[in-house]
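Only one structure is covered here, and it is reproduced in the block below.
Of the protein chains in this complex, all but one are displayed in their positions.
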Amino acid sequence: MKLIFEKGMIGRGCDILPECDVAVTKVQESLSRKKELHLPQVSETEISRHYTQLMKRTFGINDGFYPLGSCTMKYNPKINEDMAKLPGFTDIHPLQPQACVQGCLEVMKLAEEYLTEITGMDHIDFQPAAGAHGEFTGMKLIKAYHESRNDSKRNKIIVPDSAHGTNPASAAMAGFSVINVASTREGYVDIEELKKVVGEDTAGFMLTNPNTVGLFDENILEITKIIHDGGGLNYYDGANLNAIMGIARPGDMGFDVVHLNLHKTFSTPHGGGGPGSGPVGCKEILADYLPSPRISKNDTGYKLEMKSEASIGRVKAFYGNFLVVVRALTYMITLGGDGLKNASENAVLNANYMMHRLKDKYQIPFEGYCMHEFVISIEELKKKNGVAAIDIAKAILDYGMHPPTMYFPLIVHEALMVEPTETETKETMDEAIAVLEMIYDKAVQNPESLHACPVNTPVGRPDEVSAARNPILRYQY
Amino acid sequence: MGTYVPNSIKEQREMLQEIGADNMEELFHAVPDEVYLKNPLKLPKGLSEMDVRRRITEIAGKNSVYHSIFRGCGAYNHYIPAIVKQVTSKEEFVTAYTPYQAEISQGILQSIFEYQTMICELTGMEVSNASVYDGATAAAEAVIMCKERSRKVAVISETVNPETIETIKTYCSNTEMEVIIAPGKDGKTDLEELSNLLDDKAACVLLQQPNYFGQLEDGDAIGELASKRGAKYIMNCNPISLGILKTPAEYGADIAVGEGQPLGLPLSFGGPYLGFMATTEKMMRKLPGRIVGETKDSKGERAFVLTLQAREQHIRREKASSNICSNQALCAMTAAVYLSAMGKRGLQQAAELSMSKAHYLASRLCELDGYQMVYQGEYFNEFVTSVGGNIENVLSRLEQRGILGGYPLKDKNEGQILWCATEVNTKKEIDSLVEILKEVESI
Partner (left out) sequence: MKKEEFQYAKSHEWVQFQDTTTAKVGISDYAQNELGDLVFINLPEVGDEVAAGETFADVESVKAVSNVYSPVTGIVKAINEDLLDQPEFVNSNPMEAWFVEIEEISDKVALLSETEYEELIGKEE
């Protein structure tokens, strides 16, 4: 397929803007652009067709099953899209006076009320633009907390070896060093190991619960207590919140600060890699350090309060990915308290259903019920038949499904992590199970055939080695 | 309530039976009693779609939508071609995830590759990433890119947007990178003061062009000062202006960053926006965030893939230079569609019109008593004036007539207004604005 730069003709274009109705101001020579500017010279027909072609080479949730573990690819409701397109939201300048943006303030205040109730936190700040951004913000809050108490030797964050890469990266960005703590063979936090590393230099602990292998750590209260007793704070990575809405709350588990992924748990679309939204929530003890001013409500309306002097400062311009918050609020209002719990229950049910049906053939490393996702290990299959997780994933592509997450978490070898979410029908899951069973049989009977996969997709396996050795990162005119 | 859970109670019971559970609660047995919620969440019940639409639309109705906007400061009211919204609403693009499985994501990957190319063309730089959250975080990430063993001071001009400066400070606090502000003079960076502040410990100099006050800075002189001290030169630029203004590459910048919102993204009360980052080939491996590269597939066909991943958090973890995981993919695609629809001619037009309207607005405003240009230098589409009369009265009178006037500045510029005009403002609108201001004056 051609690039847009390879289409079009000199002289083609769209007629978008009118002539100038005032005197034309010319740029002075020394300030003007001399370097050639090459942009596509295409008609609207060509643009329209180009993107339709690209669309046909893209796989979205609307195309099929998307069981990407840890990403919560639930259905993106269309009412959310409609609401996020209202001119009453899209056409609002961020620096309009407060009296003129009462609707925007209400959106954020309402969303805050829903999310504090769901998480058990006292405050929510919508400024962070993505999960990793929220983590960075949360880490900064913890830093600020200890510094305000002159506890400057607390410079270490403890992270389980099962954690998502953003966890240690965010801690490091916030100026901490990272201590890794091993997980037990069953995938839980090793409490004895944890006790060994907690000390006077412990600033905090980052955890997600359910954890990254899809299990709810029943020792959670003991774990968070160990950190609190040691003088540290507990950070909750909210990526897995879809398992427990209405059932348990991080605020009740001993967590002091959380981040949420609105583009996971709260159904806002992923957009091919963004924009998302990663609001940070915290208990009262950290409220003063939040980046944004608080929103208060009284008889006359909504108001932005003065930011506390102790604030860590803003983490981006303006207020956050506001239109994403609109979508999430629309979702939460649609579901209500009862619907949110129902969503989590079914997310967990669906995952257990799939895991149970796949147990006969596939290697499931952990015992008992899973939460909203589960891990399969292809390790044995690799040893016996030379088929790796990547081969299974690539074979799945040939069946019009998106594969599960590959090679995460790191503590399981040849991992495939499956998260169906609550929005899948039983039939879709049954079909997916049939596909996975078929692929397993192929792996045993004819492993070579899997190395060639995928064969039904627009392109075959790309050469990632030469892409990294000799990077070509743009089209050259 | 809606939940988007398609399976009926009957199907749910079947599944429970099949896995050997009596009820849903059993699945959550690992949740300790003290933590398990005994009561429902204290939240309203769910609503039907029609009621949800009514509710949210009502809330949106409480915001004032202005038909005439003369305010910028990092969020600009430019015309968005119809094709942009059409393309970016396509379900596949909206609902897809990060293109980790390249074989079925060529659409997203190619669109990012095209975006990267266009950013390079706009800025004149050699390599672009797939985008970051916004212009302010792009500037902060660029500053961090410049850190070296013996260079840990970031010199930022005072004339950079205050929100960008604040973001940079937050990113640099608790790290070894120190932030120093180079003072401004007469609305531009004070070259003498800047020269005094720069030494061999300077990692970078960051300049915004045009700056926060709309003034066009002496980018060459500042670049020379940076280069003399071996510091990197970061230019924070306005993407529309690059249709006609000298590019960061022509100024000798090492890194170009900026806010891409003007490229087809609506004002949206501040987000989602788009941060672009472009640099030289030499600094390519220091760029944070995702990058798409071209390669061949197993059949020798051209294919696109996420590359240079070993820079990123999922591989380097705590040793990654940035924790950034996602980009603003759909926003980047928006920019690419915008630039394709506008083309070079359209972008030049948007820039020329914006600049011309702003100059017309300025000349008409200065006809009024009390309104004078605060800064005398050349400007793009924003400028600062003093105000005739009480600022609050002036602005609220405009608001009553559906016009969002310029931004009332604070601190050193208290009592002054930062105006902005774009290709969207007509002569008639501008004349109208001036007439209303005349009315306010005469009161």
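So that you can tell them apart, the chains are marked A and B in the order they are listed, and the count of residues begins at 1 in each.
The working rule: a residue touches a chain if its C-beta (ideal position, glycine included) is under 8 Å from a C-beta of that chain, and two chains touch if they have at least 3 such contacts.
Remember, it's a predicted structure, so these values are computed and weren't measured experimentally.
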Check: Quick one: which shown chains sit in contact with the chain that's not drawn?
Finding: A, B
Next item on the list: Quick one: say which of B:T175, B:Q309, B:Q372 or B:S396 touches the chain that got left out.
Entry: B:Q309
Next item on the list: Name every residue on chain A in touch with the hidden partner chain.
Entry: 407, 464-465, 468-469
Note to self: Please output the residues of chain B touching the missing chain, sorted low to high.
What the structure shows: 149, 285, 309-310, 315-316, 319
